[in-house]
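The complex appears here without one of its protein chains, the remainder shown in place.
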């Protein structure tokens, strides 16, 4: 089942998958247990087999099989013309890929880490998101930028960026942040099919996480949050790796008889505010967990949108849990305290439900 | 009157001006009417005369007298060793200036436009704000980055950035955004004296604005908002150029008997939330006007902090007015509708005070 | 350095037909006339924002674009009116863009710095200095990929223009290295007019007398020559184009040229003397080609030239008329052309939609 997209910026009619409702997606439970990095690889491989215009470029993606082994084996299957090692020139190869996308190809750009995208900020924030606008609808930019995002590998201040805190302010891109292997595959496939620029934020900390991932093709639509856990005491909103911390905290609270909704947003642009509001209407409490710095973070956007649309449903002021507002420290203990860990989330939910 | 700062990262004891309370600052009224660009120039000249470590570098700042004539005449007084023309290498000269600051100098870096700082994002976001942390307190970065910020010159999508929407997420920098010539001088002098990195955001649209600026030395402290207009119907919070739009809207509303507080934040990091809360406690209404894009903008930070600290004082959900959430259009009419103009602010306040 | 080649020996450009050269003369004159009207409109505040005039550099855009195929991709910086017209953009659409009209090439959303023309393979018009150079590499990559991997299309060459000030941007060097490492068919053309805004080249770029050594340091074939004489451009540039197309590899060209006007419309030009400007006006590229066509080829006479100028003046007048009378974009266009695939909840402040059709499509 597919739908089609016609647009003057596209050289041809593009087919988009038809997205199934959550309960019709393949089962999340099963015994095909693989790592998240493999789920990402499957998504790229399936789409590269489907569409010869899709190619992957980045540092060490080919002969080295990927700095984090996400692209392992892809050079063997697709060859050096489609799996391309680049010099350490993020601004250069990001820009080159953007133009290739304008010209009709479907690049997947791997940033070894999104931390290294800062040297490419001009290309990814000025050109990719604005080309369609600047050209008055003549050229779009169907491209996926993907790589590791977020702290917790003791990599220090320059290597631990959560770029969603910066880049989500910019209109013209879609931003996907999976929290598990199942979603990672379905969201990355959708990202590659989408005719607009997509920032796809992975977590190096999760690449080795194992769970059942269906072999069959499936696509997870943008802008549809998943209710990862149900309860009525509080609405806990998160995206990416911290969703798992929220579930940990929720589990502990359940032991105390406190049951909360945990919403995994999956994408922050689009942001499924409808699901958030539906939950808040039920729980009248909101905690937002976001692993970027607090000031003007996506968390403040969620809170602001809830306030704008559901002000009267709230019995308690919303609370945000972000990383601490300091450069990322190296020391293990400091870093553990720095991130929005389960303990801090637990305390935040407690503070909201008890008053 | 001065106070001193001692810190291992400083080669010597630094003197800081003692900041006077608002009502003891030189009068804002007077007949020494000059342009805002001249106020900026005075601030730099006074500080460069006071401290030989201060120098200015940037594109066209010397022989051309500044692309926008802010540095007019400074080459003649201070010579080419302290007023320095650079190639179009923002990442290069921003980085060089950062190291010069580490080494004990006091650079002022002029970005012809903050839009061009994206190619220097790595240096200004990784190095300037984090050097003190990464070096465990050994080296700070006493530097000022200044230049034009914001839309409305029909400069199109790449030249109209409001970088506060991006950069304010990052800890380690202070951000000043003056709304008038008087504050511009006092805030820039404070920025140059401050031993930490400061992002100083000017508006090309306002460089020609004329008003009385005292000849005498004065410093405006960071983190102290100015009540630009008083009322009880609503708290209107803004910073930079839009403050003037707020005052226009407020004037019109006054004609209808609606009187509002207009708070000019002056700096967003630090953010004088205390003044905002004091006003909200009085008005029970909040409108935040911010010329950056809405998603995760400083406006959402202000709203979130008010919600966190003054939830019960609000009789109506806060409303934000940002630029429209699209790349900046060139066409005059589109651009005029794009910015948070007085009309949109008027409507927003109306919507809040009437219900 | 291979400056003006010996007149005695046969020149490659001698093989060009009179029609071709007359076409180039027309194209250069069209640009000059167009820019004159642009300046008028700007002074009348009908055009806003930054506006960079191409007058003086006409031979460069016309001669280099005249050396490639119509479907070879072209990309440049913000001083782009000349390239747009040399690439056959309808002057009406070009002028309408600067007027910010819905009938402009970017529906009024781009302005002077963003001339895009898909049917004519002009990929813009880019405002951030140097930012178009990685894009140029990417256009070459895509062309090569289509030919080599997809098996569609033939061997192409991308022309990527940049100013002498842009060579100081790191992006350009990353683009050069990528082009060399990946062997991409892109030719970087430095429109060396001697100034980066108000900064003379010797003050902004080191070793400025030997810019081609920058290209050579990446093992890229690099040549420099006079860019005011369009036949000289063809003589030197065309062979490089053929070579880069055949061998699918990059090239680097330092072309000496000069802009007669200020950097932008708001430039007092205190950094150069009138004598310097006049010196270059005396080697004016249009006068130069006209002289060749009149006195050496005899394929046009005074009357013919007068007629051509008259016809061009009328054409540009018509373009201004068109721009004057075209409608502004409707405010609903604010939220269009942001996404090819707009979805709900992408923004807290509005829903993105598809826009009205682009006039060039």
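A few remarks follow.
Each chain carries a letter (A, B and C) given by its place in the written order, and its residues are counted from 1.
Everything that follows uses one rule, which is that a residue touches a chain if its C-beta (ideal position, glycine included) is under 8 Å from a C-beta of that chain, and two chains touch if they have at least 3 such contacts.
Keep in mind that what you see is a predicted model, and the values were worked out from it rather than measured.
The chain not shown here is in contact, across the full complex, with A, B, C. From the options B:8, B:30, B:73 or B:208, the residue with contact to the chain not on display is B:8.
Shown as candidates are B:39, B:62 or B:134; the residue that touches the absent chain is B:134.
Touching the chain that is not shown, out of B:142, B:165, B:296 or B:340: B:142 (per the contact rule at the top).
The residue touching the chain not shown here, chosen from B:46, B:60, B:272 or B:290, is B:272.
Summary of contacts with the chain left out: across C:11, C:203, C:272 or C:309, the touching residue is C:203.
Listed for chain C, the residues touching the missing chain in the whole complex are 168-174, 176-177, 180-181, 203-207, 210, 213-214, 216-220.
One chain of the complex is left out; on chain B, the residues touching it are 5, 7-10, 16, 52-53, 55, 81-82, 84, 86-87, 89, 91-100, 102-105, 122-123, 126-127, 132-140, 142, 171-172, 174, 194-196, 222-223, 269-274, 301, 304-305, 308.
Residue-level contact of chain A with the missing chain is found at 59-60, 63-64, 67, 85-89, 91-92, 115-116, 118-119, 153-159, 294-295, 322, 324-327, 329-334, 337-338.
Just so it is clear, only the chains that are shown with their structure count from here on.
When chain centres are set by their Cα atoms, the one at the greatest distance from chain A is C.
Spacing of chain B relative to chain C, judged by their CA centroids, is 37 angstrom.
Taking the mean of the C-alpha atoms as each chain's centre, chain A and chain C sit 39 Å apart.
Touching two or more other chains at once are residues 106, 108-110, 114, 126, 128, 131, 170-171, 338, 347-348 of chain C.
Along chain B, residues 91, 118-119, 156-158, 295, 325-327, 329 each make contact with two or more other chains.
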